[in-house]
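The complex is shown incomplete by one protein chain, all other protein chains being positioned as in the whole.
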Amino acid sequence: MVTGLRQAPERLRIGALGRPHVPAAKLTWWRRLLRDKVLLLAAVPGIGLLLLFQYVPLLGNVIAFKDYEPFIGILQSPWVGLANFAVIFNGDPAFLNALSNTLVITLLQVLIVFPVPIGLALLLDSLISERTKRIVQSILYLPHFLSWIIVIAIFQQMLGDAGLMNTFLRDHGLGTISIISNPGLFKLLVTSQVLWKDAGWATILFVAALSRVDPTLYEAAAIDGAGRWRQRWHVSLPGLRSVIVLLLILRLGQSLTFGFEQIIPQQQAVGINASEVLDTYVFNNGIVNGDWGIAAAVGMVKGIVGVVIVFVANKVAHWFGEQGIYQA
Amino acid sequence: MARYHTVDRRRFLAGTLATAAAALVGPGVLTACTTGTAANPTQDVSKLKLPSAIPYTGVRPDLPGNAQGLLDAFLRYPANPKRVFATPPGDGSTVSAFVQTASPIPPAVDSNPYWQELNKRLGVNLQLTIVPTADMPIKFSTLVAGNDLPDIIEPALNTPNGMPAGIANLPAWLASRCHDLTSLLTGDAVKEYPFLANLPTDAWKQCRFNGGIFGVPVPRGVGGTLMFRRDDLFTQLGLNPNPASFTEFHDVCKQISDPRANRWALAQAPLDFIRQMLGLPWRWQNNGGKLTSTYELAENKQALSAAAQMMQDGLIHPDSTASTAPVKNWFNSGEALLISDRYTAWPQYFQNNVAGPSFDLGGMRPPKFNGGGFAATWQAEPTNNFTAFKKTSTSRIKELLKLCNWLAAPFGTDEFLFRRFGIAGVHYNMVNGSPVQTQAGVTQTVLGIRYIVDAPDVIFIPGSPEQTRKSYEYQKSIIPTSVKDPQTGLFSDTWSRKQGQLGTLINNAQNDILAGRAPVSSWDDTVSQWKAIGGDQVRVELEKALQHT
Partner (left out) sequence: MTTRTMTGGLVPATRPARVVKAVVLLICCAVVIVPFIGIVATSLSTRDEVVRSGGFVMFPSRITFAAYQAILSGGVVTRATVISVAVTTVGTALSLVATSMLGYGLSRSRSTLHKPLLMLVLFALLFTPGIIPSYLVVKSLGLLDNYWSLILPVAINAFNVIVLRAFFMELPREIIDSARIDGAGDVAILWRIVLPMSKAVLAVIGLFYAVGYWNAFFTALLYLQDNAKWPLQLVLRTYVVNQVNLGVDQLGGVGGAQLPPQQALEMAILVLSIIPILLVYPFVQRHFSKGVLFGAVKG
């Protein structure tokens, strides 16, 4: 099985997945290929699908540098160099505003929306009755299936100026609270919408991760006298840590992409200043004209930024002793 | 939040076309420099002879229309409707069409008796790709890009919200992929298709491209938008239904609005209504060939501040800015007593009312701002859309035009009755001259064929001759003084490409001012921006086009 070994090593190290670790230099590339053939073959269907349906169309992103019109075709459309990128690199104050809004919202998401499912998962994990756990979870994830239009409509029904809450306040002589059309509250509104819609769904992954934690660890901790909180901290969280880090890195990598479907329908109520994010800015200034070239250009920039963020975040994770997405 | 399986959303975000509430997209190009490599054929239509207008006289309306734009009205569907086709016009082939729909998808042909009967009466096998209106621009783009054109194509030009879908190089695409119909329809050649000749000339103007005729129109009345008024509630509250000036209008609205009773005067900010009061044009003012945009006129700022004031005074429903606002519900339930909508919505409001037999609708004419009579209203576009044909042989096109001729059979004929309502007894039942649809009728008949071509619109509110008369009388009162916008019937390439972006800019600025987030003085900046982004260019192109008509 282990071929190409010239001599027995002094120490037989066990590497990942239990294979004896032979220093790579001892094996030729071809031998390594043969050794890993099962793994590579297993990867073939998936990689094949990705190449065919993601990467080949990505070649079409060349229209970022072209003046593309659908009926002329990708190849025939004329080149315009970096003109399409001008929509973001022209120092337009509206763009900078959109960028800052996007970053603030991402920050809110990471600080507020990201931790909540973890907390919920821990809370659910500590429930004794499986049945309660199942019922609560089924309730909590329901909003995930609503489309954003519906979620927005619900929020407007509940919190609008003539919505349930304000009608109640008005009927009882109390002043009304303007939420939906308040530019200052918009970022919080949007964050709470994401929370309502997706927090329950996100707990699923964490609950699954928690279920892998060996119960004997809890028992051992209990025997050592650890109370609930210590158990949480020392047993549950470490079990979750790698999942948390992984998801956090992936989330950060996509931080420039935010809730287009969610924001556009609400822009009218609060105005552009408060609500414009990167995606809506690009939409309002390019896509709305059917500008495929601009769309591709911005997609490219976001992708590159995302890659940089992921690499950096991954490195940071390594400093904390975590695996991150990949090892160096 | 981390996304788990957002394939759909990520995909279309990257391609960046959104099917959000206001779908504003279409294929196109934004460039400051090049004009595209496709040859841009001349748009000079001065020498083009449009199809002769030969009105069909086989059906007499109860209340006659006129050439100015007043539509015919019918108090009931004519008894014993005429059958105007002796044999099916089709040749037994398969005809494919790409159309939009604003209704739920109908059952497929094998389980749709209406569709089967339609095929029989047309004499073809009709294959339809029916697309929800909001998704038209995307689907149309893929059709164009992949060059998989069906026989009949409805280009994605508008979404019913009133927001346009930007399309660039529409003329070039038409020139290279679609059939030039000029020789078959110009002048008296259209006599071969009598019901196409029945279509108003103004409607044909929308089909002029590349110096020729490149499509058939779907006509609409120019009566356009009106301010619907809950007459029953007005009477109940003892209000003046026809205020004579802006001040009176403001006062009436004040009397209506009572938040504690959950009642506001207006469902939306009446910006256009006030603009008409001030005598502003819809889009452009034509001074001997020179165009001024309505946004540049001084009265526009006056309109904005008046509307903003009304907003501040609490006369407008507070949730009106929300894009999912159920404005029609508010009108129907009495939460708002005034709503601005197209005249075609009259039957709908009537049908959907929940106030019972006392429900009454009317149209409020805009008074002159400072009094002294009624103001002129704006004429709307005379078409809803037009439909193009894939380039093919002349004989094939003639067959397709014959089908269109059938599809344009006018109101009052047997063909129209079938086309719109279905098979008697199955899809509808005739009650006192009004077709009353059954469940089957509601679900099966909405094939979208009315967007290929249609007969001229009429005023007909089934189940209520009184409402029909009212709608007719309203139109009669406004048509004589209504104003046609200079841009109607003209083509501007920049407008075709950029109307989405320009529209969004204006909308956003207006909303900010109405909501009090920006002062009226900020409008000047908006106008400069509008001009710089494309407004001036549009003006130049339109002035040139004006010279050529």
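Labels for the chains are A and B, by order of writing; each one numbers its residues from 1.
Criterion: a contact is a pair of C-beta atoms (placed from the backbone, for glycine too) under 8 Å apart; a residue touches a chain by one contact, two chains touch by 3 or more.
All of these numbers come straight from a predicted model, not from anything done at the bench.
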Omitted chain - touching chains that are shown: A, B
Contacting the left-out chain in the complete assembly, out of B:Thr94, B:Asn125 or B:Asn329: B:Asn329
Absent chain, residues of chain B that touch it: 2-5, 7-8, 10-17, 19, 21-23, 101-111, 128-135, 138-139, 141-142, 145-146, 148, 159-161, 323-324, 326, 328-330, 332-333, 335, 344-345, 347-348, 350-352, 354, 420-421, 428-429, 431, 434-446, 448, 450, 460, 462-464
Residue numbers in chain A that touch the chain omitted from display: 1, 14-19, 21, 24, 29, 32-33, 35-36, 38-47, 49-61, 63, 70, 74, 120, 123, 125-128, 130, 133-134, 136-143, 145-147, 149-150, 153-154, 157-158, 162, 164, 196, 200, 204-205, 207-219, 221-222, 226-228, 231, 242-243, 246-247, 250, 253-254, 292, 295-296, 299-300, 302-303, 306-307, 310, 323, 325-327
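Throughout what follows, only the chains that are shown with their structure count from here on.
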Centre distance in Å when chain A and chain B are each reduced to the mean of their C-alpha atoms: 41
Complex interface listing, chain A residues touching chain B: 67-73, 76-78, 80, 83, 109, 113-114, 117, 149, 152-153, 156, 160-163, 167, 170-171, 180-181, 183, 194, 198-199, 201-202, 205, 247-248, 250-251, 254, 257, 260-261, 264-269, 271-273, 279, 282-295, 298-299
Residues on chain B engaged by chain A in the complex (per definition of touch): 1-4, 9-10, 13-18, 20-22, 24-34, 36-38, 137, 141-142, 144-145, 147, 165-169, 172-173, 176-177, 259-260, 262, 317-319, 321-325, 335, 497-498, 500-501, 504, 507-508, 511-512, 515, 517-518
